[in-house]
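Apart from one protein chain that is not included, each protein chain of the complex appears where it belongs.
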Amino acid sequence: MRETPLSNCERQFLLKGIEEKKRLDGRQTYDYRNIKIAFGTDYGCCIVDLGKTRVLAQVSCELVAPKENRPTEGILFLSLELSPMASPSFEPGRQSELLVKLNRLLERCLRNSKCIDTESLCVVSGEKVWQVRVDVHVLNHDGNLMDAASIAAIAGLSHFRRPDVGIQGDQVTVYSPEERDPVPLSIYHMPICVSFSFYLQGTYLLVDPCEREERVMDGLLVIAMNKHREICSIQSSGGIMLLKEQVLRCSKIASVKVSEITDLISKALENDRRARKEGGRCGFAESMPVERITVLKSDGAQIEMSDAEVGSEAVTMATESQSAEPLSEVGRVPSPVVRAPGAVQVGECLQNAWGLGEEEDEDDEEEEERLEMQEDNQRPMKSKSEVVVISDSEEEEVVILHPKKTQVKDSKPETKPEAPSKKKKKKKQPLH
Amino acid sequence: MKLYANHRKNNKKKKKKKKFTQVHVVYQISMAAGFKTAEPLEYHRSFLKENCRPDGRELGEFRITTLNIGSISTAHGSALVKIGNTTVICGIKGELASPPNDAPNNGYIVPNVDLPPLCSSKFRPGAPGEQAQAASQFMADIIESSEIILKEDLCIEKGKLCWVLYCDMMCLDYDGNLLDACVIALLAALKNVQLPEVSINKDTDLAEVNTDKKRRLNIAKHPTASSFVVFDDSIVIVDPTAEEESLSTAMMTVVTDEEDRLCMLHKPGGTSLSGEKLQDCISRAVTRNREISKLINTVIQSVKTHK
Amino acid sequence: MAGLELLSDQGYRLDGRKPSELRKVQARMGVFAQADGSAYIEQGNTKALAVVYGPHEVRGSRSKTLHDRAVINCQYSMATFSTAERKRRPHGDRKSSEMSLHLKQTFEAAVLTQLYPRSQIDIYVKILQSDGGNYSACVNAATLAVIDAGIPMRDYVCACSAGFVEDTPLADLCHAEESGGGTSLALALLPRSGQIALLQMDARLHQDHLDPLIEAAMTACKGLSDVLDSVVRQHLQEVSVLTRD
């Protein structure tokens, strides 16, 4: 499905608004939309809402062989998916430009800035290391996917706990969460992306553009930073002309935003930790906004089965006694017919078009002749394969085409050296 | 021409047993082609009203099922099954591998269903389509659910060496009821499997294959499948052809084993069925299991006696 | 830590350059006869070849056509022998497609695309030998090729990389300096207006150091633009000598 194009008047309306420092949702130029961070019951599962944009991240890990040139380092693998749920223009499994761009940005923001300690993920040098995999799913696209994805990914990584391992000799045991508490990853710093969109040849800029604003922008500048005011990645995209001063100004704004968001993530992590410690409920089921009119929750329901049980028995009983049912022909099992050693047939209705059953219609005399003939052919072949090639299959065609021959015949040959042969298949084709 | 030949034969059979009336045959031959193309659904309905089907079968009747085993000598086990025109060939190859980490005394069974473009114009070349993938998953589920072979039997040395059985089922001609044919083919091929004996040499720690000594697999259960389609939300027919499948409103496959236990009741959506109707289908499936067990036993017997 | 190796006490780099010194640049335009524009550039040991076709009508899917400007189609690839280890996939992996995307963005900003509505310009760039600064070599080669094809641009687009070691910005990084894991910045500049067509930076750098780093890269770009300008002028002279009878 293609994206609905933006009309010219809509475009002009948006741009005019931006010129007058007004945004569609009433935000100021440098405002972020509301950010909501929720964690699932699994470790490393995190949903981030940035306004209406929604992103789900799941961190998982497995033991793999390390890369040859880095035998003592674990692997951080990032994969961002644009789910077709997020926007009608996203097709599953397509490598679009946007997807490549987001994936590379995420990789550079998290992996190249070394946000987690990959050396602590080594189990046996050169043999087994942990591969930490971050799957980011975009669930609803309302602009600024990059910021939402980076928040979800880093929050997921900070929340994640990998199973503990023990090494005895060359035996590596992975402990289940019941045996030993899983261990968190060691996070060096938390890089977070901040996006700036530029309008009217770079005269105006907006922080955290929504989907509409993204569609009229000239270009985008993404700055990834951590709260220590270290820049982890910068990327400009789209055909914009930036001035150095603009870049420096953006980096200043970004540092403020990043420290706010970092605090928010820490708070969310702290809340989740507390909830888990107290044994209270956590997970998405608990973060459902019950007060909303579109939400309904129901406590577990009991199912009364006292009377229904009789019903089900009745069903089994009733149908078992019904022998007149058209489908149940219990008790009458037809016995199979051996057509050749290794080829057996059951069923007595119509023949298939391949010709395997058609010999029934032939004369018995012919049958016997053939039997004798084939007995010689068969012996040497039996050991290898059960398929016998019949040499004189031309006759069969004749048989089928002449109704006379097929009239008087009731006795079926019980055994008959016959099997599907390639030659026959070919011969039969003109009949179809 | 083919049609004509078949119908004539049906006509002849009628004298023997069936209630196939003369009227039907004339009707079929003269008007069939046009009516069938223009209103395929009506065409089928007019038969179902009379409790029979365009190819002369009753509602609960299977097509002729033919089984041939051991026809592929390069495979460790093989079987060719035809249900009517539907033809499926299954070849099983065993390979040696190290057992899975989480279950060191198990082997693997890897089923795969292939629907190549040659079997029907419905299928395109390239990556397997949804139907092929769903069928592969169905076969994997049956193997899992019915415990047709105990996976422990495939282990040679705990944590070190085991068999991987690659069961490749390929459809050569698609005329409906793929799953039944696949299950029969798989079961017969597994019964046909002869694996060489393998042992681990204690000194060298290497596997030694003894091709002279062959052993057969221990088949624990004998599951068979019976497929049904539903017409017009109420009429249930067994063993559908490709055309019946495409016109039906729902499909269902029941898998039972020789102890009459169900291994699978697979109904991927479609119109709903009541418990009673399901029960009918299950009863038919149970009978079918007997037929097929007999079929497989006979075929194995026939090979043995001729040796 | 890595800085100790990259910058000596005397303030010289691994290959003996001063921090702000560029590598030797050699370039030629019009290396292929059948292409509309082509150029070859060597920046130190990095060697790149760029070919331009177009503007021509839109090929492939018609839906890409833009009614008010030309479509720019870029493909970046690396020769299998260009790196120390043989490259398995010369193009099509995530990094290459990202690079193609960046080249496309850079030239969409620089080329006056609105002059060629409903048409397409192809820019193909191949790295023959890689020794750091792949992106900048590609942009510089492509600029020369676009000029060779006679396609109007706002200005030269010059690109250069820069790094940051021991509070000193280094211009035009070679492979050893790039792979050390330190900061590396790639910048494409339109030198006359001082506008940045593309900015990309990796690895951690304190915010306060951003200004000197960008400044160093911009100076380097301006230096490169002088070199490119002289190459173009020389090429024009050669061509005009040939055509004058």
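Residue numbering begins at 1 within each chain, and the chains themselves are lettered A, B and C in the order written.
We take it that contacts are C-beta pairs under 8 Å (C-beta built on N, C-alpha and C of every residue); 3 or more make two chains touch, one makes a residue touch a chain.
The rule we apply is simple: contacts and distances are computed from a predicted model.
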Hidden subunit of the complex - UniProt protein name among "Exoribonuclease phosphorolytic domain-containing protein", "General transcription and DNA repair factor IIH", "DNA replication complex GINS protein PSF2" or "Exosome complex component RRP46": "Exosome complex component RRP46"
Where the missing chain makes contact, among the chains that are shown: A, B
Touch with the omitted chain, as defined above, among B:L154, B:V198, B:V238 or B:M264: B:M264
Where the unshown chain meets chain B, residue by residue: 130, 133-134, 136-138, 140-141, 144-147, 221, 249-250, 252, 257, 260-275, 278-279, 282
Interface with the undisplayed chain - residues on chain A: 1-2, 40-42, 45, 47, 52, 54, 56, 58, 60, 81, 83-88, 92, 133, 135, 137, 139-142, 279, 281, 283-285, 288-290, 292-306, 308-309, 311-313, 315-316
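What we mean here is this: only the chains that are shown with their structure count from here on.
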Overall pattern in which the protein chains touch one another (line/ring/star/complete/other): line
Maximum inter-chain contact count - chain pair: A-B
Identity of the chain that, by mean CA position, is farthest from chain A: C
Euclidean distance of C-alpha centroids - chain B vs chain C, Å: 61
Between chain B and chain A, distance of the C-alpha-averaged centres to the nearest whole Å: 29
For chain B, residues contacting two or more additional chains: none
Residue numbers on chain C that touch chain A, as the complex places them: 94-95, 97-98, 101-102, 105, 108-109, 185, 190, 193-208, 210-211, 214-215, 218
Interfacial residue positions of chain A with respect to chain B in the complex: 312, 315-316, 318-320, 325-336, 338-354, 356-357, 361, 382, 384-387, 400, 403, 406-407, 410, 419-420, 431-432
Complex contact set, residues of chain A against chain C: 95, 97, 100-101, 103-104, 107-108, 112-114, 189, 221, 225-226, 228-244, 247-248, 251-252, 255
